[in-house]
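Of the protein chains in this complex, one is absent; all others appear in place.
Now for chain A:
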Amino acid sequence: MTFDWQYMIDVLPHYKTALWLTLKLAFIGIVFAILVGLICSIIQYFKIKALSNIVQVYLEIARNTPLLIQLFFLYYGLPKVGITLSGEVCGIIGLTFLGGSYMAEVFRSGMEAVAKSQVETGKAIGLSNLQLMRYVIIPQAFSYSVPGFSANCIFLLKETSVFSGIAILELTNTTKNLMGIFYKTNEALFMLVVGYLIILLPLTIFLTWLERRVRHAEFGN
């Protein structure tokens, strides 16, 4: 098997655009997912009435339906009731909706891992609930959550490939299109894999570094 290198160079700009789009959508989606996850996990942790039931329903729906179906609902379903969103916006909302639930679970379990005596000590020196969160619980919970958090980031980034189902020209969809036009399957798939690696390898290295960086906080107490 030989690769048509010239072809690969010719389509490189398409991949470059697709790679940036993938990265952009994933980044925005993950950032929002972290925010949603954080808010949900705090609501769950403090068992805030009513809200915590709503969160529970959200978590169950988000985690027990496939992203593709969530995206279909946003992209094809919502216009029927008069709400039309662009593909990219749907992608970001979908990723946030799914990712938020995964992040919430990881953060919540991290918060519950923080020793009760730490919380009581924090109260005993007069911290408010918010300060307790900010200075005691979240930093420690995050350090417990990092392995799960990393797995979620990588998972969500790869989930962007599902966006190909709603006509977003990210890496996977671009590859499918190019294969359909030029029938250079091997080349296209090879570039697809390389494209994902270019994003994911540095991310993985960063997350491993982060894990080592923040885990040191929890040792020895």
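Observations, loosely collected:
The rule is short, and it goes like this: contacts are C-beta pairs under 8 Å (C-beta built on N, C-alpha and C of every residue); 3 or more make two chains touch, one makes a residue touch a chain; residues count from 1.
By our rule, contacts and distances are computed from a predicted model.
Per UniProt, the protein behind the absent chain is "Glutamine ABC transporter ATP-binding protein"; the candidates were "Succinyl-CoA--3-ketoacid-CoA transferase", "Glutamine ABC transporter ATP-binding protein", "ATP synthase subunit b" or "Cytochrome c oxidase subunit 1".
The hidden chain makes contact, of the residues A:V31, A:A115 or A:V193, with A:A115.
Residue A:Q131 is the one among A:N53, A:S86 or A:Q131 that touches the chain missing from this view.
Residues 115, 117-118, 120-128, 131, 135-136, 139-140, 143, 216-221 are the ones on chain A that touch the missing chain.
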